[in-house]
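All protein chains but one are shown in place.
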Amino acid sequence: MSRKKPAEGVAVWIDERLGSSNFVRRSLNKVFPDHWSFMLGEIALYSFIILLLTGTYLTFFFDASMHEVVYNGSYVPLKGVTMSEAYASTLNISFDVRGGLLMRQIHHWAALLFLASIVVHLMRVFFTGAFRKPRELNWVIGTGLLVTGILEGFAGYSLPDDLLSGTGLRIAYGIVESIPVVGTWVGFLLFGGEFPGHVIVGRLYSVHILLIPLAILGLITFHMMMIWYQKHTQFAGPGRTEDNVVGSRFYPVYSAKAGGFFFLVFAVLALLGGLAQINPIWLYGPYNPSQVSAGSQPDWYMGFLDGSTRLMPNWEFRGLGHTIPFNILVPTVILPGILFTLLGMYPWLEARFTKDRGYHNLLDRPRDKPVRTGLGAMALSFYIILLLAGGNDLIASIFTFSVQTITWTLRIGLFVIPPLVYVITKRICLGLQHSDRELLHHGIESGTIRRLPSGEFIEETVGLPVPYQITITGSDPTARPALHGAAHAADGLGDEHAVALPEDHMVVDGQPKPRGFFRDKSAPRPEKGQRPEATAPELESTGQVRRPE
Amino acid sequence: MTNPADPSDKGSIRDRLQSPVPSSEANSGGDSRHSDLTDAGFQQTDSRGALHARGHDEGQQGVPHATPVTHAHAPLDPALEEAKARAAERKIAGLFLASFASVIAFFFVYFLAPFKFTEPNNIYFTPTLAVLMGIALGGIGAGTVMWAKNLMGHEETVQERHPFGSPPEERAAAAELLVAGAQESQLGRRSLLRNTLLLSGGALALLPLPLLFDLGPYAHKERGLATTAWKKGMRLVRENGTPVRIGDLGLGSIDIVFPDVPGGNMMADAPTMLIRMQPGEFKPVKGREDWSVDGHVAYSVICTHLGCPVKLYEQQTHHLFCPCHQSTFDASNGAKVLFGPAARPLPQLAISVDADGYFIAQGDYHEPVGPSYWERKP
Partner (left out) sequence: MTEGRAVTSTKTGPSRFQRLSGYAVVLLALALVGGLYTAFAAPKSNAADSTSSEQSMAVKAGRELFLQGCSTCHGLNLQGGAGGPSLIGVGESAVIFQVESGRMPLYAGTVQAPRKKAKYSIAEIDQLAAYVGSIGGGPSLPKGALNDGQLQMGGDLFRTNCASCHNFAGAGGALTYGKYAPPLSPSSARVIYTAMQTGPESMPRFTDNQLTPDEKKAITKYVEFITKAPQPGGNDLGRYGPVPEGLVIWLVGIGALVGLTLWIGARA
């Protein structure tokens, strides 16, 4: 330390004021488990950052006004056409701002990717059981992010005031209007009177660039803080227990990979933004309430609601001086309300049925929880049918089917297919479990045929290597401290089918296995919350992990 | 990479754990260390395939403050390892240079290439920028990841989790503090204070609500929703303002018409379609026999489901089809619903012909146009 480098000087300066070294050291040493599927949520985070960057750029040029102007930009087919300031400025971004079209398209693709990656991440968390205690709150925040993301996307694509988005706003007004008692009041409040009014674009702009992004930012912050504090879950593997995290440290390996991945996500979006046209508003034309385009659909994340609306029969209550349009309320208000509530409450619902209220840091393999996996696949098939229904007219025109036939098929499919998917998925899970059990019991066929003294021929088998055993059984037999008790409690979601091995079976060489990874498990388990030796590992005992061979 | 820890730093974790006050760092991140889980099935802890020595550096592991120790490798052939690393280094540097070159090219294209849509070949401006931007970003990204994968080596670091809940005594102490504070403030005892505070706080929370009221002009809300600009004797004009005369439409024609008022063609509830079919094919609804003129019939364009313009008219079947949710109406039969989520027929506009042969409305629609709402009279 004879020569101080400038960076060191700055670090010392900061540390002298904030005492940051401790935090920095602990942060840099944070361990993240390595698995490709743990990076799916990062895609959403990075898309959001890209959305903030490109979105800020777009605000420099966008004019959120429904004031009417005559277009005089460089897109010839719309020259001299009367349109709103919002639409004209979006055309301006697309045709008269250098690179503006690229930024606009990256922004829109990033929005689609943001929500798509949230859904993929959600599926990963669901099927591996990562939402279980203690991570239920983060699951709820994730659900909140999905919902706010959908709203943000809708507000965003409604801003250009083009024909397609105007049609979407017309539908949104109809949905708001359909709510009993308060509907028309809320509609007038949001739109400043009857549709379309002159204010909705400006109001959506405030919502889109301020209100919801702030909410999303807050939710993401909590989401990340909780991951940081609770540490990441991991799959079972050698040395991996409920009480540790095995992976690479945040610095340098993990941060290099994550940082590189950010640039890769951005690169994919940049390529999409220039090579694939998205939302060509100049073709849609300015909004006009008497015009519409065939095949008017929302962006994909709203598609399932559009689909449910298309499949809904035309039920409407009329009487007692009032009208309640169930044909609108059910598919657009009640259904998403139920779906998102169920989604948010799922961790508690599962815990209620399985009576499993223990801590879980080790992930499940989907096949080991046939009921949960079946439920997830069922929900997914339900969702996909709604999504397909959202494009039923496009399917019809491309494959020249009858829209009416497709709609009826999907109406029936919506109730028939999900249960079938549930049953089939569960069967597949059980089948996979069975083949796993076979492997575990009989080992791998070695190809060596031996003749027994009795004259019988047998094929020799080799015991399954320990890491594979651990993958199948879900825990390291030599490292099973069961710190949080109920973690391994009987579990109605499939444990009745799980590989139930006598513990000794897992000992490869017949030696009694060590009881416990870091300490003797046979000792009485300490009360939860008692901090000293009981929960903290004794590092010296790690030697026990080495299995006799 | 090897950084032998200083054993004198702070003692082993065990020492710290056994100290009476549990140190937060003991359980929260300072205690990473490398595992030596290197049995037969788990040899890949080291990216270069070298097996770790057994039972090594026990002493080093216990040192929490130093950077976690990477095991000393015993490469099979150091020269080969270094050659591999060199090759990787060259590749990564190549990616970084490609990124750099793309940035430079991006500048050139951005400032020098023609970008206006009206100029020749300008459809390549945006794709070119995108490709260059993609390489610029992707080069850095891929290079960094390859750096991490090839040069930093694979590591298996084990970190203990801290227990999630607080110890019971901690909880008890916190609860005690809360209760003590409440008692100190006499919150429980002074019920008058508590109740008046609740009252005023609740009222304060409601204070902003009236401010939202002026977001919408609610005067004439019901009338606004239930009526349109159509009036008795008003001509039916096209979007460009030309009135529609009898004989303009051929059999199987449709025209979109608006009330003849300023701005009528941009009103969201007024668009109407005028359809002409064979008088014999048209079956007027009972009581509306005089609402149509010689096979000309006028319906609201606005769907009774969610308000999309339903003007996809099939002149052979007289079906009207909504492109948003596929509601299908029968124009020859009072626009009654044939299929889809719409619950009510499209409202019909009563029309007649004035002395000059132009179509006029007999009055406004007899029912509210567009989607249903709570106050709508059945």
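To keep things simple, chains are lettered A and B as they appear, and every chain counts its residues starting from 1.
Everything below uses one rule, namely that contacts are C-beta pairs under 8 Å (C-beta built on N, C-alpha and C of every residue); 3 or more make two chains touch, one makes a residue touch a chain.
Keep in mind it's a predicted model, so treat the numbers as computed, not measured.
Chemist: Out of A:54, A:105 or A:354, which residue would touch the omitted chain in the full complex?
Modeler: Among A:54, A:105 or A:354, only A:105 touches the chain that is not shown.
Chemist: If I consider the whole complex, including the chain that's not displayed, which of A:55, A:391 or A:467 touches that chain?
Modeler: Here the residue in touch with the unshown chain is A:391.
Chemist: Which residue from A:55, A:129, A:252 or A:298 sits in contact with the chain not drawn here?
Modeler: Missing-chain contact among the listed residues: A:298.
Chemist: Identify the residue among A:283, A:349, A:423 or A:458 that touches the chain left out of the display.
Modeler: Reading the full complex, the residue touching the unseen chain is A:283.
Chemist: Quick one: which of A:148, A:404 or A:461 touches the chain that's been left out?
Modeler: That would be A:404, which touches the missing chain.
Chemist: Residues on chain A that touch the omitted chain in the whole complex?
Modeler: Missing-chain contacts on chain A: residues 34-37, 39-40, 43, 76-81, 94-95, 101, 105, 109, 112-113, 116-117, 120, 163-164, 257, 260-261, 264-265, 268-269, 271-272, 274-280, 283-285, 288, 290-300, 303, 390-391, 393-394, 396-405.
Chemist: Could you pull out which residues of chain B are in touch with the chain that's been left out?
Modeler: Contacting residues on chain B, toward the hidden partner: 44, 47, 117, 120-128, 130-131, 145, 149-150, 154, 238-239, 245, 247-256, 309, 311-317, 319, 321, 323, 326, 328, 338-339.
What we mean here is this: only the chains that are shown with their structure count from here on.
Chemist: Between chain A and chain B, what's the gap in Å when you average each chain's C-alpha atoms?
Modeler: That gives a centre separation of 13 Å.
Chemist: Spell out the residues on chain B that touch chain A in their complex, using ranges where they run on.
Modeler: 12-14, 17-18, 22, 25-33, 35-37, 39-42, 54-55, 58, 61-62, 65, 67-68, 110, 115-118, 126-131, 133-138, 140-149, 152-168, 170-171, 212, 215-218, 221-222, 224-225, 239, 256, 258, 265-269, 271, 301-302, 305-309, 311-312, 323-328, 337, 339-344, 370-378
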